[in-house]
Structures are given as structure tokens and as C-alpha cells.
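Only a single protein chain was left out; the remaining protein chains are all shown in position.
A and B are the chain letters, set down in written order, and residue numbers restart from 1 in every chain.
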Amino acid sequence: MSEHRIELTLNGDRHQATVEGRKTLCDFLRADMGCTGVHIGCEHGVCGACTVIVDGLAVRSCLMLAVQVDGCEVTTVEGLTGSDGALHPVQQALRDEHGLQCGFCTPGIVMTLAALTQASGQTYADSLLEAMSGHVCRCTGYQGIRRAALELAASTEPNKA
Amino acid sequence: MSDDRIIGKRMPRKEDARLLTGRGTFVDDVVLPGMLHVAFVRSTIARGRIRSLDVSQARDLPGVLAVLTAEDLDPFNVKLLSFFFVAPMAVPVPLLARHTVAHVGEPVAMVVAQDRYIAEDAASLVTVVYEEEEPVVSLADARRSAPIHAGMESNVAAVMGLEKDENLEEALASAPYLLTRTVRHQRISQSPMETRGVVATKQGDELLIYVTCQSPHLVSRYVSLALDRPELSVRIIAKDVGGAFGLKNHPWREEMSVIVGSVLLGRPLKWIEDRWENLVAANQAREQEMTVRVAFDRTGKLLASHCDYHLNNGAYPQGAEANIAVQMFIWAAYKIPQFGFLTRGWHTNTIGNGAYRGPWGMESLARETLLDIAARELGIDPIEIRRRNLITAADQPCTTLMGMPLEDITPAECLDKLLEVVDIPAFRAEQSAARMAGRHTGLGLAVYIEPTGAAGQMAPMTGETAHLRIEPTGKVTALMSTHSQGHGTQSTMAQVIADQLGVAYEDVTVFEGDSSRGGFGPGAAGSRQGVIGGGACRRAAALLKDKVKRVAAHILEADPDKVSLESGRVVVAGAADKTRTLRQIAEIAYGEPARLPPGTESGLEAQYRYDPPPVTFTSAAHACVVEIDADTGFVKIKRWVSCEDCGTIINPAIVEGQIAGGLAQAIGCVLLEEAGYDARGNPLAVTYKDYLLPAISDVPDFEYLHACTPSKSEGGFRGVGEGGAIIGPPTLINAIADALAPFGEVPLDLPLTPVKILEVIEGRSLRGTNGTTTATTQQEVGCPAPSAPQAPPAAPVVSSAGIIDGSWNMVLATPMGPQKVVGRFTTEGEVLKGVLESDQGSQDFSGTVTGNRLKWEMKVTKPIPITLKYDLSVEGGKLAGKLKMGLFGSANVTGARA
Partner (left out) sequence: MKPAPFDYYRPRSVAQACQLLAEAAGCAAVLAGGQTLMPLLALRMSQPLVIVDINKIDALTGVTGVSQGIRIGPVVRQNEIIANEVLRRSLPVLVSATRHVGHHQTRNRGTLGGSIALGEPAAELPAAAVALGAAIEVRSIRGTRRIPADEMYLAPYATALESDELITAIEFPDWPGHSVPLFREVARRPGDFALVGLVGMLTIESGRISRVGVTWFGMGPTPMKARRAEAALQGQSVAGLDIQGIAELAIVDTAAFDDRHASAEYRRTVGRRIFAQSLREALDVREAA
């Protein structure tokens, strides 16, 4: 089985590592990089708990191999909070709207919303809600998640910038 | 409620800061030096003998430390107890399978390796040769098949209510209107987003276990009892738990295997269940059938009812279960003169039954859907039929047929409040117009009561403890016996405490999740933490507040009655110069004991274990509106209104979150979820592609009304955790049935898939094989027939004293599982005297003896006041007979000489 040297930028810091070919990105981030905020809910790409941002796009880290992020920029939930500890607007919106209970699915949802709202221009409620269909939450019934998504969409409207 | 009260406010949660930023600590986040990883080898067949098990190739794989089997773990003699701390008598549960396997996914061997990848590689190298046997899979199979477990007479795992009540049968037969329906509920996987998992390590005589669970204290007690190693100190830690819903009440086979494995190997071991394992091998719930007969008079008044209930227990249930709670609650909120039941749990070659949010939910499901059907058939408004039968405030206090006292249930009042915002006539007008346009909308409602906050009647259901201290800094610390898996108890308990002590919410820190802190509590089981934990916080805070007042009054030379605590300060009425911060008083209380009132313990610490009334009922009424696409059979939920009476609300956002979560699971139950098996016992839904969990598009925006009738328990709280999952399904089914009423009746056969719904619309079967099965008419094997009392056999010549007197080890098959008691009998002629001794104490009795037959009665108060009637015989040196437990029916009794 092959082993590979990789270099990546993770949450703004440059790292190097040696990984087995078969090691998944989520296992690499959790075990090798200490990003335990990346949660493993299903390991087959349905629940979305493991979502991270790779080169600007929200992806399911259980469906990528670690070796595939060689040369990439990866952001996990740990990379969203400001250095002063301030919550990212997505995190704040979820908090304000009581969008979490056990918190296990939460980092994945945070990363999808962060990826979509950091893209330039307006973020439409439709696209945020559609992206939320790629996340499973067993606790909240999605009520606060929906409200947070709508609030985030409203806050990116041009006249509210 | 004044604006500065913290109770009743949507305070932001304390948990959120860490959970939103990925800084929670779930069990898989725990890493210990030298930790090894576990993977299980699991049975690929549903039933059979293990002919050979070869672990040699696996053991030789580099990176593998050990491959353990039953042989290695059995010497630890672990007892896998039920939630009620009772060891299964009839069907002991092994850790790893020994010579037989009884369901697909059963753990057969345990690989320990340096990482999970290698452990799985090794697991695939273990060779098991099975001799396959015919599996028993469905309830119908179980009824007609020979027992799957050796030594049992049938597949009946538990049974209650065997005696036929002739009066009831007469009432049903002669009723002006008798409705009979069979309700089928599919098997459900609790499926919390975080699977099971454990990290265990033995450090000298200390067992340190991290496990995702519903109560570290309960797990600690469980592990101690299961291992029976009193010299070991057991500490359980669970900081963050990613949901549980009944799955994680207590450890089961894999968790205990890992714990024992860590002791055996002397290394920290971690096992994290993957989702495939969770869907295949973790205990599931809810596979039930119930045939309900309900008799009404022509005005829709209830006359009598009988339920024949079956629950698939699987091969190794977490406690053999006939789900008696269904019978206790089905008609509890309604006035009904007569009721009877027969309830049976069945063993099959499937994964065992465990708890799931509102395990007795079939009671509301069956009742509320049948009431609507009756209303339709009798031509009565569905609200009217409920109003004619519901217990209202004016009817209370009263006692249900099953012996439960009711004094403050409010389902009728919740219904009234609900109807203030749900305009039924307006909906009916819209519905007519929509129907003319070819659109099918429907409205459904349901009403229920739920027992919450139960304590004091069953072993694990204790009170809850709050250990509070005002630190020398003036901040407040609480160690709670409560435990959150998303419930937000760190926040709600802080709200109660802050409210009572007049401090800022931010200044209260709540610690949970470590069995070394706080005291015993069963955690989130039965919607109880708000009620009981809240009560404990109030009582402990009251003690502390009283002490602060006395101490401050003494130090400040004031009248204690004039001292109050507000905004983190101690204030003396009419003496503004005497205001002090809580910190100033606390510093003195800890650091200058000489300044305290004589005889006062220094410091500011108080503890209270609160025992609430035996049960606190929560009531609710829900309504929902659906639209059904006649082309596809898809159901769209347009509106859902919940009116809950959960008493005094601590945090409305948290209450609403609990209701919403339960309702989402209800929607999943009715429309999407199904964990089934094929005829060979292979699970059909092994990934989330097949086990469909509700997504955001499946749930509407819920509307909430709160009827807040304070309960009798401290603080007036009522539980709300399970309600949505219980009342949700019938609300939705009734809406679907209302929408499809012009086409026909909707089968009570969950889940209501698009195929089943389209069948009602099309008026024909859309399935190749006959989809719904009618109740089996085949001979039921081995199930004891309901028996009429028999005349005792002719008295033998041998004296009764010789046969009966002495000590007997007896086993009573009660709803809580088999109970061991020791009976000591003395006979004098026809008089029987004796005492029954058990772990719960002893009780004297006297009764009668006739030949080899002994009968007596005893009054007990737990779980509810009932009279127990024993009717036993001694034959061939063995004791056997029945124990009649009021309306609980009868339980079998067996015994052998001690």
C-alpha cells in the first residue's frame, strides 16, 4: 500500500504530512491534524457532518482521500472563529436562532453556510436552503437551521451590506 | 412574568460556544496514550451454530495486538442487565457469541489493533464457518415457530394479560358500534448522528471509561453491577453526546466487551461504532402490531376496549419487553368504563429491542387514529368525539382503570387553546374548493397525555441531585446529576439557579457528565430532567439562599427577613449602605468562619436530592394540514400547530426545540423511516441511502402554543422531551386520512410510503405481491392459551406442610423483567403465613392453603397502589402459578426449593 507526502494549508497554516493512500480526509483531519471539530456521522456521504471547505468549496471530507488535498487550502470549523474568539457570522446566526442541540451535525452545517456566504455577491435564500438539504440533523427538526439560513441570506442582500 | 426573570426566557445556550466552534468533546475526540482500536467480526447469518472460528490469520497481521472471542471474555462473568438493573433470566445475553448466533450483525470476535483501518483488515481475515438454521424474523414467524432460544417453551419473551375477561368480551360483543383495526408500526433505528462509542482504560484499581451515554452515573452503576468487581473504582465521563433517543441508556454487548477487553489486555481501548454497524447491530425499536377493539354507543361515547399487542423483541432485547406502558396510557386521558388487554413480546432472529423516544407511543398512535375512523363511521365530528370522552379539569382528581391517579391533566384545555388558532370551518371551506380543483388537502389533530418526571417507583428512576456552591469569587457552580445529549441542561439548570439566587445567568456554571461529580440520576429517560433536575436546583438554591441570608444578616447586623439576593448582590431593605456583593459575603463565609453565626458550617455549599411526585403529566393537542399529490402520493405538510402544556417553561427555545425534534422524528416514522429485514433475516437498510431520515424539506415551520399549567412538582415544570415523537404520528396520519377520505380508508400500516398512499387514491394494489398481510390465522405455537381458573386437583394425602413449608427461590415475570424473591412459607392447617424477601425489602402476608395450592394477597404501593394476588401450586417439588397484578393482568411465577 502506498504512502504519500502531502503539503496543505489548513486553517491558514502550512502543514506537511505522510499519509497512507487509503486514509480518508476526515480521519486525517481528526487524527493527524487534531481537528476534532470535523465529525464523522455516516462515512458514506449522506449526513454532511464531516463537511469542510477545500479550495473554497464545501465538500464531504469522508468522500475524499487525504492524499487528494496535497497543494490545497482546507478550512475546518476550527478555522472560522476570529483570533479574538469572535464567532463567525454563520456561527452567530445559528446561535441566535437556537439552531443546534447536541452539536454533532453542527460543524458540517456551519461549513456549508460559511462556504456559500463567503462567495462574493448575494447569497440567495434558495441556494442556502437547498444546500441545507445535504445535511441531516436528528435533534432540532431544522427549525433554527432554516431561520439562520434565511437570516444569513437577508444579511447579504446588497442594500444591507 | 417580569422582564428581568430568567425563567421563561430564550437565554442563549452555554453549550453553543463550544459546539458551534467544533470544540466539543465527543467520545471519538478522546485520545489516550497507547490507545488501541477495536473492530468487531459480526455474524453474516441470522441464525445458526458456529462450527469453527479461525482467528489465526487475523492475529498474525502486523499491527494487531489480539483477537478476542467469547472464550477470552466469559471468565469475567459479565451480567448484561436491563435498564432496571435486572439480569435476563430466560435468555442471558453473552458479550461475544459463544456457540450460536441469533441475528445478523451479532459480535462474534473482537479485533484489537493499532488503528481502525488495520483492525478492519484483520476482521476480514477471521474465518467463521456457520451451520445455518431457519431464521424466525417477523412477528408472524415468531407466533408460529418453535422457540429460537434453547430452554424456552415458545418465542414469547414477555406476556401480560392472559386471562380473558368475560364481562369485557360481553360488552364488546353487545356494543352498538364496535371498531376493530390492526395498527402496524415499522421497526425504527434511533439513529442519533453520533453513533455508539467507548474508550476504556484500567489504571490500577480504577476503571476510567469515556462513553457516549445518557447518564454517566447510571453507566457507572451499571458497569459496577455488571462486572461485580467491588474493588474497582469506576469513573464514567461523557462531556458531549451527539444525541441518544434511548439508544445509549446503558452499555450493551460491544461496550462491555471493550471495557472487559481493556481490563484483560491492560491497554486503553477505543471502539467507535460506524454507521453500518449502527444500522445493523445496534438495538432498534418499535416493531409492533396491535389489534384494537373499541366499543362506542351511537353518540360516540366510549364503552369498552381491548388491545392485543405484539412487540418484536429481537433475539437479545435490552430487557424482555411486552411494553405494558402502552396499555397503561392508551385510554388514560379518556373516560372509559372497561378495558382489557393481552400484550406479548416475541423473540426473533433480529437485532434486539431497545428504547426509543416515547417507547409506548403506540398508545397515542392507535387511539387517536381509531377515534378519527370511528368519528367518520359514526358521522360525528372528530373534535366532538374527543370532547365527549376526554377527562377535563372538572373530572379530576380521578383514577384511571389501570390505577393511575390524575389530578392536573389538561388535554381538553389544550384542544380548546389549539382551536383558537386553527380555524376548522375555514379549513373545510378551503378543502372543498381545493377538492373541486383536484387538490387534496387534509387536516388532522390528536390529543394526548404523557407521563414525565417519573421517580421513586423503579430502581433507576431516582430523584435528581444538585450540588450548588457559591464560590469565594461570588460565582455559582453547580454539579448536576442531569446529563445533556442536546437537551441543554447546562443552560436550563443554570437558568433555574440564577433565577433563584438572583445572580446573572453568565455567573452560573453547570458541570455534568462525570460520574465522579454530582450524584446518581438516570439521565434523559422519560422526559424527566427539566422536572426533577429543575426541582433539585430550586431546593438546593433555596437552602443556599437561606444560608446567605442568615450569614449576611449576622455579619451586617440586620433582620434576615429583610435580606434579599438580587443581581449578584445581598441587599437589606431600608438600609442601602448595607448592600454587599455576593462575593464579599462569600469571601467571609469561606475565609473568616469566626464571623459566621455560631454553629454555622463555613462556606456556601448546599446539596439537595429532589424527589418529585411519582409522575407529572404533560398534556398536548396538535393539528396539522397536509396536501397530497394525487399523481405521486407524496405528502407535503403545509402547517403544524402544537399546543403543549408543559407547565412552567424554563427556556421556550429549548422546549420548542424538543417538540420540533420529536415532531421531525414523528414525520420520519410516518413517511420515511424503516429498518426492516428480508425473509433470511438480513437487514434491508444498512446505509442512509435506504434508511431515510427526515431532511429540512420534510418539516414545516412548526407553530407553538404553550398552555402553562404549573405542575405540582417543585417549580411547576413538566417534561417535554418525548412528546413530539408520541403525538406527532397520529396527528399526521389523521391529516392524511382526512385528505384521502373521499378515496377510502388509509391503512394503519407504517410507513405510509407514496406507494401505499397512491394505492388508496387509485383504489387498487400497486404492489406485485400482496403488500399488506392480514393477521396470521395459523396456529400459534407454544403460547399459553388464556385460561379459565381451574378447579384445584384432589388434595393429595401428603400434608401441605410437608410440601410447602420452607424457603423457596422464586422468580416473578413482572413488566420490569424477571424479579427474584425468596418466599418463606409456614402452614397451619388451612392457614398460610409467610414472608417475601427481595432486594427491595420484605413483606409479610397471610393466606390459605388447600392441599398443594397456596393463595394469598398483598397490597403494594409501587409502581402504583395495587393488590397482588398469588395463586401457586407445588408439584413435583417445584412451585408454579400466577400472580395477578390488578389490571396489569397476570405474571407467571416459578420457584424451586432454596
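Here is the rule we use: a contact is a pair of C-beta atoms (placed from the backbone, for glycine too) under 8 Å apart; a residue touches a chain by one contact, two chains touch by 3 or more.
Treat the numbers as computed from the prediction; the structure is a model and nothing was measured.
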| item | value |
| --- | --- |
| Omitted-chain contact residue, chosen from B:Asp16, B:Asp121, B:Asp240 or B:Glu644 | B:Asp121 |
| Contact partner of the left-out chain, one of B:Asp274, B:Glu512 or B:Glu605 | B:Asp274 |
| Touch with the omitted chain, as defined above, among B:Ala573, B:Leu684 or B:Ala898 | B:Leu684 |
| Those residues of chain A which, in the complete complex, touch the missing chain | 1-2, 4, 20-22, 24, 27, 43-45, 48, 51, 57-60, 62-65, 67-68, 112, 116, 127, 130-131, 133-134 |
| Those residues of chain B which, in the complete complex, touch the missing chain | 116-117, 120-121, 124, 274-276, 631-634, 672, 684-685, 687, 689-690, 692, 695, 697-698, 753-755, 758, 762, 765-768 |
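In this text, only the chains that are shown with their structure count from here on.
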| item | value |
| --- | --- |
| Distance from chain B to chain A - Cα centre to Cα centre, in angstrom | 34 |
| Chain B-touching residues of chain A, taken from the complex the two chains share | 20, 22-23, 30, 35-44, 46-47, 49, 76-78, 80-81, 87, 91, 94-96, 98, 100-107, 110, 129, 132-133, 135-146 |
| Chain B - residues contacting chain A, complex | 10, 12-13, 15-26, 28-29, 117, 191-195, 240-243, 245, 272, 274-275, 484-488, 653-654, 656-657, 660-665, 687-689, 693-697, 699, 701-702, 724 |
